[in-house]
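The other protein chains are all here in position, but one chain of the complex has been omitted.
Up next, chain A:
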Amino acid sequence: MGCSSSVPDRNTGRAGGINPDSGGVIDAKNLRVKLVLLGDSGVGKSCIVLRFVRGQFDPTSKVTVGASFLSQTVALQDSTTVKFEIWDTAGQERYAALAPLYYRGAAVAVVVYDITSPESFTKAQYWVKELQKHGSPDIVMALVGNKADLQEKREVPVQDGIDYAEKNGMFFIETSAKTADNINQLFEEIAKRLPRPSPT
């Protein structure tokens, strides 16, 4: 690529996005899928990912910059494996315009909110609409209410989450990255719901 000394102006509408080289499927028994996490800042997206990928929980908040990339493989009971290539996006407003870069071509979107924050639930609904408009048509979407360990501070009723997810054809779960509650279940459930390639 010939690099000149000047650069095209900020563009957010470029086609393509970040996609693995291969089409996302290695073979029928071993899937490789792109997963993106979206949601307001501070709802615990990175914590969910780090709990899932490394089994760790760090209570000190580390603001994600741009997006972090991690991968983790899940083995299912039917002896298939699913390798998740996870884009953990930053929740900050300034990165909102860049989100298409990360969710374009994603097979799975996990939209996260914080059960103690109604604002984050509103933001989650924004992301769901955005994905319905601009995401892949057959994208698997999960709605996740995180920080379920903070029951006493809950402000978003479970039923609200269930209702909204049902209306939008999403899978719903409440998790706690802190206690690891439902984290693995989340990803296993997603893996089960993935469309399987028909054997050739």
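FYI, a residue touches a chain if its C-beta (ideal position, glycine included) is under 8 Å from a C-beta of that chain, and two chains touch if they have at least 3 such contacts; residues count from 1.
Definition applied: contacts and distances are computed from a predicted model.
Trainee: Out of "Cytochrome b-c1 complex subunit Rieske, mitochondrial", "Large ribosomal subunit protein uL30m", "Vacuolar fusion protein MON1 homolog" or "Exosome complex component RRP45", which one is the UniProt protein name for the chain not included here?
Mentor: Going by UniProt, the chain not displayed is called "Vacuolar fusion protein MON1 homolog".
Trainee: Write down which of A:94, A:133 or A:167 is the residue touching the left-out chain.
Mentor: A:94
Trainee: In the full complex, which of A:70, A:139, A:180 or A:194 touches the chain missing from this view?
Mentor: Of the listed residues, the one touching the omitted chain is A:70.
Trainee: Which residue among A:36, A:50 or A:111 touches the omitted chain?
Mentor: Final answer for the missing-chain contact: A:50.
Trainee: Take the complete complex as the reference. Which residues in chain A touch the chain that isn't displayed?
Mentor: Contact residues on chain A toward the absent chain are 1-11, 14, 16-21, 41, 46, 50, 62-70, 88, 90, 92-95, 98, 101.
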